[in-house]
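Everything on this sheet refers to the single structure shown next.
Removed: one protein chain of the complex. Kept in place: all other protein chains.
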Amino acid sequence: MLKPLGDRVVIELVESEEKTASGIVLPDSAKEKPQEGKVVAVGSGRVTENGERVALEVSEGNTIIFSKYAGTEVKYEGKEYLILRESDILAIVG
Amino acid sequence: MLKPLGDRVVIELVESEEKTASGIVLPDSAKEKPQEGKVVAVGSGRVTENGERVALEVSEGNTIIFSKYAGTEVKYEGKEYLILRESDILAIVG
Amino acid sequence: MLKPLGDRVVIELVESEEKTASGIVLPDSAKEKPQEGKVVAVGSGRVTENGERVALEVSEGNTIIFSKYAGTEVKYEGKEYLILRESDILAIVG
Amino acid sequence: MLKPLGDRVVIELVESEEKTASGIVLPDSAKEKPQEGKVVAVGSGRVTENGERVALEVSEGNTIIFSKYAGTEVKYEGKEYLILRESDILAIVG
Amino acid sequence: MLKPLGDRVVIELVESEEKTASGIVLPDSAKEKPQEGKVVAVGSGRVTENGERVALEVSEGNTIIFSKYAGTEVKYEGKEYLILRESDILAIVG
Amino acid sequence: MLKPLGDRVVIELVESEEKTASGIVLPDSAKEKPQEGKVVAVGSGRVTENGERVALEVSEGNTIIFSKYAGTEVKYEGKEYLILRESDILAIVG
Partner (left out) sequence: MLKPLGDRVVIELVESEEKTASGIVLPDSAKEKPQEGKVVAVGSGRVTENGERVALEVSEGNTIIFSKYAGTEVKYEGKEYLILRESDILAIVG
């Protein structure tokens, strides 16, 4: 298990199979980098200058869209994840 | 549905058909980039250092003008949206 | 109507007709960019980190001087306005 | 009248007539830029993140010294003034 | 003993022996820089602008993953450690 | 009299006569810039975001050491002073 710190979340990338107009499935390198993910773990939130911890707006299981190139890729037990700060998440899809 | 996070809003671009002085409708590439949008969803607001969440000033249905080049374009269910921070919104038109 | 957000104000530029020493009225391009405006709408103020909204010092109808090049020009119902943050306003003239 | 906003002050420049060692009065361009001024109007002060307005330390009539090149020159009713932030004022003389 | 200050932690690097596809153990310089560590000491936390000290989320014995290139290497009693700020720690592994 | 504003102090430079190893007194340009001064006036302190004014740690008469190149030189009644922010003062000597 990965427990993110502060206002971070761990996500799994969601990649939709993509076909070109002519129906050909594109190999990985020809597709745009994904912007969609599924939240698998959330941190306990940042602490304000007032000393209060602010709970995250997203929760486990949410599908989200996030800024391209945000976050850090990590490999854990053979699987790839992305660790993002909540501020890099644009919206919850649902 | 797209639920924006924090002080973000989701907008649809409003593009007015435009004619030149001589009455010719300009094709898309000849027009300036739109600065007007309609709010379709609002976030729950940013949290101050005092731990309080500040509700947004705009609400669903508002027509707004915003800084050119602000925000991130997202495609959702075949439609294009723009996700902005409220601070990039200049005024409500109404 | 344009309702500015936060600590923004909408102003109309005030341009005084200008004559040179010899009494010739200068065409537009020969004059300096205006620094004076009339406030036509004010926002509800910024929110401090303490969660309080701070009312603006200027109000509708005030004539103000502001930093050159500040703000964003917008066209609304065929008229040109400038949207400024209150921090770009130097003083109220009156 | 000019009423400065926030922590700004309006000052008139104080230029002392200056003689060289040999007693010759120097023309303007040969003197250093002035650093001394007289306060003619003060703003109502900045608002802290706690929502409190902080009154200025200087008041009308004070002679002050300020950082060279600070502030914005404005012309009002044919006279030249300088609008400074209080943080650009180094000390009160007197 | 090393007692880190503020929101810092002292970690020992965790390096897993690595084999290439063909089973050859790679010498040190051919492996990627480690991103995993074990916490050996934690600071007492940063002090917020409200004057409160915020305890760290990690504790002694935790295995963590952290941003590559973060922190400062120190040698103490012949052993190498890394001193990081908690904000450079991405997640606790466990 | 010069009354510094905020967290500023007015100091007089302290220059010790300096001899080289062979006992020759060096002319001014061959000495390093002084880092030592005597406080002649102190401001009433900065105001925190909480609205409180923080009294300075130094007081009139203190001998201090400060960061080289910090501050602004001013001439007042024929004498040279330096106006520093308290944050440029490293320590009180005494």
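Note that the chains take the letters A, B, C, D, E and F in the order they are written out, and that residue 1 is the start of every chain.
Operating definition for what follows: contacts are C-beta pairs under 8 Å (C-beta built on N, C-alpha and C of every residue); 3 or more make two chains touch, one makes a residue touch a chain.
Remember, predicted model here, so these are calculated numbers, not experimental data.
A.B. asks: Counting the whole assembly, list the visible chains that the omitted chain makes contact with.
C.D. replies: For the complete complex, the undisplayed chain touches E, F.
A.B. asks: What residues on subunit E make contact with the chain left out of this view?
C.D. replies: 1-6, 8, 10, 41, 44, 47-51, 72, 74, 76, 83
A.B. asks: Which subunit F residues touch the hidden chain?
C.D. replies: Residues 35, 48-50, 52, 54, 57-58, 65, 67, 86-87, 89-94 of subunit F touch the chain absent from view.
The rule we apply is simple: only the chains that are shown with their structure count from here on.
A.B. asks: Mind listing the touching groups among the other chains when subunit C isn't counted?
C.D. replies: Leaving out subunit C yields the groups A, B, E | D, F.
A.B. asks: Roughly how far apart in rotation are subunit A and subunit D when fitted on CA atoms, stated in degrees to the nearest 5?
C.D. replies: Superposing the C-alpha atoms of subunit A on subunit D needs a rotation of 155 degrees.
A.B. asks: Can you check how far apart subunit A and subunit F are, centre to centre, with Cα atoms defining each centre and the answer in Å?
C.D. replies: That pair's centroid distance is 53 Å.
A.B. asks: What whole-number Å value describes the gap between the mean CA coordinates of subunit A and subunit C?
C.D. replies: Measuring from centre to centre gives 43 Å for this pair.
A.B. asks: Tell me, which residues of subunit A touch at least two other chains?
C.D. replies: 48-50
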